[in-house]
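Shown below is the structure under consideration.
For this view, one protein chain was removed and the others were kept in their places.
Showing subunit A:
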Amino acid sequence: MIDNVLIDTLVTGLPLVPLVLGIYLVLNIREDFDMTVEGSFALGGAATAVGLTGGLNPWMALAIGAAAGSIAGLVTSQLNLILRIPLLMAGLVMNMALFTVTLRIMGMPTMSTAGMETIFSPFVSSPGREADVAMSIVLAAIVSVVLIVFALFLRTEIGLSLRASGRNSRMVRSNGVNDNGLLILSLMVSNGLSAFGGGLMIQMQGFADVNMGTGMFIAGVGAVLLGVLLLRPTGSRVIRIVLAVVVGALIYRLILVSALRFGLPAGDLKGITALTLVLAVAAQGYLAPALARYRVRLSRKREPAPAPPTPIPTPSKETVDA
């Protein structure tokens, strides 16, 4: 029972991790709202499904799906920059427009990819428990690569500008960075990630649905809040950021999967999501000060006595992320 819950959580939760990462990028790093991710999740799924049906290599199909999402992000950024539509509104509009685009791409509301070659095919023979375990291992490997690449990216000069830009765009500009360029980049990366997650999702579940993105933004926000609550990442703690994303996404799925396993009907899941979100937000307010106090005590203990130690040569030590 317990391990069934865990496997279900991994298989259905891991494809969401890229989406949650994309939402974290815009919501927490850029401190902005972009609803396009819902549309690009379905778009990525659809483009990947069409690719699979056309006999494309499943990795290639995934890449095309992700690229489609990035283009959607690019369009949203231009709506904001050129037409000066507020980002929240631009995202809502794009989300709606992408429904039609997705439907057009598939030519039908739901498209089955059952029996087609997927990224899982080499590792999965017949459906069942073992197949689920194999799939979650493959997914875990892919998601790990995505998270590591993303963390490394955040450490680059461009990634650093991105991390500074959300809170303090004036500072970033006065240091010579084009803030508009960062907006375009963040929306392209975020929607590309979301679409990539959609591509993973359809290969895992064996079908694409034009509505598969609906509610994903708020679900992703819930996951981000959970992750932030548990790991308290800050702008310079890059490893914590990606850990918060994966932990948040999986715990969010765990709550939903457990609810299903305990016999709640599928229709109750939206209610559970809403409840999780409310509790996560409330917990931010109530628990955060308590947690912060705890953390301060911890860090005081870790700190050496006021006398500064002689600088230790630390050529390879990147950060003190823990």
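In this text, contacts are C-beta pairs under 8 Å (C-beta built on N, C-alpha and C of every residue); 3 or more make two chains touch, one makes a residue touch a chain; residues count from 1.
Here, contacts and distances are computed from a predicted model.
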item	value
"ABC transporter ATP-binding protein", "Serine phosphatase RsbU (Regulator of sigma subunit)", "Carbon monoxide dehydrogenase large chain" or "Nitrate reductase subunit beta" - which is the UniProt name of the missing chain	"ABC transporter ATP-binding protein"
Option touching the unshown chain, where A:110, A:156 or A:211 are the choices	A:156
Residues belonging to subunit A that touch the chain removed from view	153, 155-161, 163-164, 167-168, 170-179, 234-236, 308-309, 311, 315, 318-320
